[in-house]
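Only a single protein chain was left out; the remaining protein chains are all shown in position.
Take a look at subunit A:
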Amino acid sequence: MTDPRSPRSDRSRWNWVLLLAVVIPLVPALFNHEEPRLFGVPLFYWLQLAFLVVSVSATLIVYRVTRR
């Protein structure tokens, strides 16, 4: 165990993608429509579920780039 240890920080420019993943699912104009349907499911439902991909990608990116 050799000190001094390198200063660690959670700061990263990549953290901004997290903000993106929070804001996009909160814009009703994007998803509050019935058409186009996907397998009979209105856009409102399938698109909001699809936003999961944005959320998962954002947290994965931040995890990857900030890993020691």
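Heads up, the rule we're going with is that a contact is a pair of C-beta atoms (placed from the backbone, for glycine too) under 8 Å apart; a residue touches a chain by one contact, two chains touch by 3 or more; residues count from 1.
In this text, contacts and distances are computed from a predicted model.
In the listed set "RNA polymerase, sigma-24 subunit, RpoE, ECF subfamily", "Branched-chain amino acid ABC transporter permease LivH", "Sodium:solute symporter" or "Pimeloyl-CoA dehydrogenase, large subunit", the entry agreeing with the UniProt name of the missing subunit chain is "Sodium:solute symporter". In the full complex, subunit A touches the omitted chain through residues 1, 5, 7-10, 15, 17-19, 21-22, 25-26, 28, 32-34, 37, 39-42, 44-45, 48-49, 51-52, 55-56, 58-60, 62-63, 66-68.
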